[in-house]
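These notes concern the structure reproduced below.
Apart from one protein chain that is not included, each protein chain of the complex appears where it belongs.
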Amino acid sequence: MSKILIRGAKVLGGAPQDVLIDGGTIAEVGEDLSAEGAQVVEADGKVLLPGLVDLHTHLREPGREDSETVLTGTRAAASGGYTAVFAMANTFPVADTAGVVEQVWRLGQEHGYCDVQPIGAVTVGLEGKKLAELGAMHESAAGVTVFSDDGKCVDDAVIMRRALEYVKAFGGVVAQHAQEPRLTEGAQMNEGVVSAELGLGGWPAVAEESIIARDVLLADHVGSRVHICHLSTAGSVEIVRWAKSRGIQVTAEVTPHHLLLTDELVRTYNPVYKVNPPLRTERDVLALREALADGTIDIVATDHAPHPHEDKDCEWAAAAMGMVGLETALSVVQETMVDTGLLDWAGVADRMSFKPARIGQATGHGRPVSAGEPANLTLVDTEYRGQVDPAGFASRSRNTPYQGRELPGRVTHTWLRGKATLVDGKLT
Amino acid sequence: MQRHLISAADLTRDDAVHILDTAEEMARVADRPIKKLPTLRGRTIVNLFFEDSTRTRISFEAAEKRLSADVINFSAKGSSVSKGESLKDTAQTLEAMGVDAVVIRHGASGAPYRLANSGWIDAAVINAGDGTHQHPTQALLDAFTMRRRLIGRDAGLGQDLSGKRITVVGDVLHSRVARSNVDLLHTLGAEVTLVAPPTLVPVGVDSWPCAVSYDLDSTLPKSDAVMMLRVQRERMNAAFFPTEREYSRRYGLDGDRMARLPEHAIVMHPGPMVRGMEITAEVADSDRCTAVEQVANGVSIRMAVLYLLLGGNEPAVTHSRTEEK
Partner (left out) sequence: MDKNITPAHPQASDARPVLEGPDIARVLTRIAHEIVERAKGADDVVLLGIPTRGVFLAQRLAAKLEQITDRGVPVGSLDITMYRDDLRMHPPRALARTEIPGDGIDGRLVVLVDDVLFSGRTIRAALDALNDIGRPRAVQLAVLVDRGHRELPIRADYVGKNLPTSLRETVKVQLAEEDGRDTVLLGAKPAAQ
């Protein structure tokens, strides 16, 4: 497998070119490259992107191997075109010590489908009370740089301030799950017209926005950078836009599902649409798309949240929150951003590879497709349209909101440092 | 074709009037020496109550028995449900016993909808109150009571409530009764005004087909019926209002306030009443208060619904606005 020639690929959506991989590195990019000694992959007009990087994945291992493992999750990632994922800390036990993050990191290394970069918990047990040993996690083999209590908000302003300050010592970043807990007690869905009608407890936009506002001000005050997880409201966009205009070091992510789906779907009471933060309104969706296009929102992150069937096959209130997303993310982004003309493929590469790698400091990922760079690549058949069939997912869980929905685009090949992890849509 | 009754919003005007007319005939059965009809003989109905509600359960049970159905009462308390068995498993267990219809009361909004639309069971599902979502038979019995009192038993047949001004007062936010009534009364042509402290009105209420007021006194003289909702004392602890006394003073119905109502207007309450909170004993016990009548009407309405959903080979109540897409 030493040499691979990808022939006629639209690199970042540009004019067709050949890309030669030699070992783990891109050897040459150009026209009519020699195929000598190389295995040829006919790209035939498909789009070649740098391997995607997901800053927000739940791999569930250790503790909830019934819903996902590092192996199944990284296979799902490779299927979706990812070469690196950041594994959230809300496992059992919580990834709040060097031991747990190293375990997750090693599992990723062993399986080899995708680089796994563990995220460390900000506070012990995600309880929001006492800082976890952030430095120890950073110094561990896993080299943690991103810290998050995702699933829970670091709601105590003092703890948040301290965390923001503390990680500056080693260039870390705190990724905040912005959810004011008192305002979201009993929350089941976005608070608004639909929740009023359905009688489901409301999750008001202000519960997200108030925390984001506080945290950008805190970041400004202590001179730290802060990352906002799964930003979901038009108001949050306004706050981040304002903060960036003030030069505050804030980055933000949006999930594919918040770019496509609205709370109208909750009318079915089908818990496959139950997610945190909740699906918002069409106005929010449009604001998020616009913000992703203009760079106010920096990246797309999946918040891939696998759950076993029984946790979704029940009444709404009893159901778990979350959706799987790794294997549909690129299709949803094509549907909502590319096919709508808001982003070109270079923009997609930026939002789904370059920038997430930069925010998470994922060495070797999110690099340009050019000679000398690591051969982390993904090839996308952008002409494809087809219905989402969860039965074909590599993820152990099937809780996708897109079942039966027609979406564009299909990842056909993924290479991790020159090694094919996905060939013709099949995992290696 | 809608086989279930999940939400008052699913009923068209004609469906609703048909149910009210049918209930009027069912009510006459109560005047007979033998208060029983053979209509649902051989049909099995389970009353699946995940929440305590003796009065609703008994009302359904009376209706089912008057129609000769076989009745199974299943209370989630002390059952396998409290040991973690899911709604799905419980429903499938019951269906395996040959149940034709499930009357379900559940604390989670949407549980009846889920039961009806998830493919778990084939039985018809009748919502007997779900969380803070809907309680359609309550809305129907309320409309039935209004039509009888404001138009007349016979004069009301075939009629809706066009032009009637209905005021609903109290904890709208947590009330499935309010939601169901707004939907149904609007469908029936009535003008609904919700009156509550702003804390007890849901965000998003502006999309409802009704008016909202924070001032009870100015609304009462323009009301043909005023419906007092129960206000649970524990809401006070969650800061929805400062004190019970202040709530009563601003939103409770006492004799003085009742006197502001037009001569013909009635006072309704879905029960159970919290006397001294939203309603004084003087009002509750007055001739204008229909609370007891509503209980009796509940049986007639539930008989009508059961007959129309289960009496034939397919339901007579048709349209649905919330069917799965």
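Letters are used for the chains, namely A and B, taken in the order the chains are written, and counting of residues starts over at 1 for each.
Note that a residue touches a chain if its C-beta (ideal position, glycine included) is under 8 Å from a C-beta of that chain, and two chains touch if they have at least 3 such contacts.
Please read all numbers here as calculations on a predicted model, not as lab measurements.
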Which displayed chains the unshown chain touches: B
Which residue, B:21, B:95, B:254 or B:293, contacts the hidden chain when the whole complex is considered? B:21
Tell me which of B:136, B:197 or B:315 is the one touching the absent chain. B:315
Hidden partner chain, residues of subunit B it touches: 18, 21-22, 25-26, 28, 32-34, 36-39, 307-308, 311-316
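Just so we're on the same page, only the chains that are shown with their structure count from here on.
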Find the geometric centre of each of subunit A and subunit B from their Cα atoms only, then give the gap between the two centres in Å, rounded to an integer. 45
Inside the complex, what are the residues of subunit A that reach subunit B? 188, 191-200, 202, 204, 267-270, 310, 313-318
Touching residues on subunit B, where the partner in the complex is subunit A: 9, 86-88, 106-111, 113-114, 117-118, 130-134, 176, 179, 202-208, 322, 324-325
